[in-house]
Structure formats: structure tokens, C-alpha cells
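Some notes on the structure that comes next.
Note that this complex is displayed minus one protein chain, with the remaining chains in position.
We call the chains A and B, going by the order they appear; numbering starts again at 1 in every chain.
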Amino acid sequence: MAPISIDQKLKELQIVLPEIVPAGNYVPAVRTGNLLFVSGQLPKVEGKIAYKGRVGKDLNIETARRAAKACVVNLIAVLKNELGALEKVKKIVRVMGYINTYPGFNDHVKVMDAASELLVEVFGETVGPHARAVVGVVELPLMASMEMELIAEVR
Amino acid sequence: MAPISIDQKLKELQIVLPEIVPAGNYVPAVRTGNLLFVSGQLPKVEGKIAYKGRVGKDLNIETARRAAKACVVNLIAVLKNELGALEKVKKIVRVMGYINTYPGFNDHVKVMDAASELLVEVFGETVGPHARAVVGVVELPLMASMEMELIAEVR
Partner (left out) sequence: MAPISIDQKLKELQIVLPEIVPAGNYVPAVRTGNLLFVSGQLPKVEGKIAYKGRVGKDLNIETARRAAKACVVNLIAVLKNELGALEKVKKIVRVMGYINTYPGFNDHVKVMDAASELLVEVFGETVGPHARAVVGVVELPLMASMEMELIAEVR
């Protein structure tokens, strides 16, 4: 049996990649050599920030994990746009997570793991695992609860 | 008519590149292969932080946009120092903005766009457009209102 494509995998996961519109005067991604730097993605769904506010206050952990996945879906949409085929991603290199939160929050790992797990689910055990950092911040563009950046090695 | 140089363009924009003195025990930039990683730059003018405090509280949006441009001028000064000629910048790859702010602020995009616009103005429509992320943070070195990092592809 032939391996299923990443597009098929996305379909199985019921993930529909959105169109990407940068929030400001920049581009969704820049390629330099074999590295693709993807701009910070917010938890937009159907063109709107679906998850606003502070994690742990305005959003509980389960909702924040959905926000993290929404960021990843947008990151993948940029990869697809830039590369045509997601099979051209050779390695997810580094993912950076910024969580809009407040003093006292300390569930960064649980929230960010939702993003990391989805990347591994979509890209598999070879391409998907990545270096990562996650921090809490004071507000994000458009009142988003989260922002994520990604660097990928591409073919 | 020959295309004008980036130095001439800076002159037209009345931008004078300052001398760069790192705030601590690090170097202004490191080149690896064709990538140049520039250290975080603060909104220094004539050797001093010209824009201190929290954006949206101590600085309004217009002032914060000037601070963003001051950070970019310092980033360009590092590029010039490292490369000799700014024409050696092949591509602005990624710009990261950290805005010193408070809960309730959500004009990150307006502030950061000032930085992105200046980079495109100086480097042009091919080299200038970049991947970007911007977040709000709790205080920055020397009470700066902003900090910006940059990665460039260079010749």
C-alpha cells in the first residue's frame, strides 16, 4: 500500500487549510537556501481571531490547546502556499510559541504540546519533531491568545 | 538613469547611521554561511534610548512608530558595519519585534508596520519584504519601549 499523502492526512484530521492574509505590511514566509522562515501565525479561523484573550483567564487549557492547533493549521497553510506540496518539507526545525497570559500561569507545556503533537501527526515521526521554545507574553496582535513562528528545512 | 544606491536612499530619507555599541557582553551580529543574525536593537538615538517606557501608556502610537523606525535604523547600521555596502543584503529574511507594553494594548500591527515599511523603503520591493512576528513583553533592557532583531541573507 502506498503511503498516504500529507494532504490526505489533513483530510483525515478534518483540517482545511485557510487562505493566508498577513495582518500587516510583511510576507507570510521567506525562503533562504533550504530554510523557510514562516511569519508569526495567530489562532485565526475563517479569517478571524477565534481565540482571543489571556490563557488561563479568558481561555482554559483545553480551549488554549485548540488555539495552539489553529496556529499550527495556519503555519501549515503558509508552508503549503509556499511549497505547493507539503512533502517538500524535509524537517520542521524550530517552533516558537508566544502565549498571551498573566502572572501566575504555568501551563505553557500543556498548551504548546498540542501544537507539537499536531505537527508530528501531520508530518510524521521523521519530519515532524522539532526544537521548540515557549514563553508567556503581554498581549499579542489583534487580542490573539497565542502566536507561533516556525522554521522549516525544505527541498 | 542609474539606480540610486542605498546610501543615497538613506540620505534622501535623512537617515544617518549611528555607531553601534552593544549594551552588554555580545557582538552586534554573527554571520554563518549566507545568513547574518543581527542582535536585538533598541530605539537608541545618538547613543541614548530615545524612546523609553510602555507603548500605549508612556508612548502613543505615533511616538511608538518613531521608536520602531529608530530600531530599524540601528539594525541597518549593523548591516552596514558588517557588510561595508548595504547592496550586499540579498534579502531581509525575518524581523522580530518585542514591544514593551501592558495588558489591554493591541496595536502591535500599527507599530510594527512602521518598521516593516522603512525596511521596504530602504531596501526596495525585492529585498525588503520579510517574514515577521511581533509580541508584547514585560520591560526591555535599559527601559526601552521596543527591541527588534533581524536575520538577513547576504552576499
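Quick note on the criterion: contacts are C-beta pairs under 8 Å (C-beta built on N, C-alpha and C of every residue); 3 or more make two chains touch, one makes a residue touch a chain.
The model shown is predicted, which means the values in this text are computed figures rather than measured ones.
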Residue among A:Lys9, A:Arg66 or A:Arg94 touching the omitted chain = A:Arg94
Contact footprint on chain B, counting only the chain that is left out = 23-30, 32-33, 37-40, 54, 96, 98, 100, 102, 137-143, 147, 149
For chain A, which residues touch the unseen chain?
-> 33-35, 91-95, 101-106, 108-110, 112-113, 116-117, 120, 129-138, 151, 153
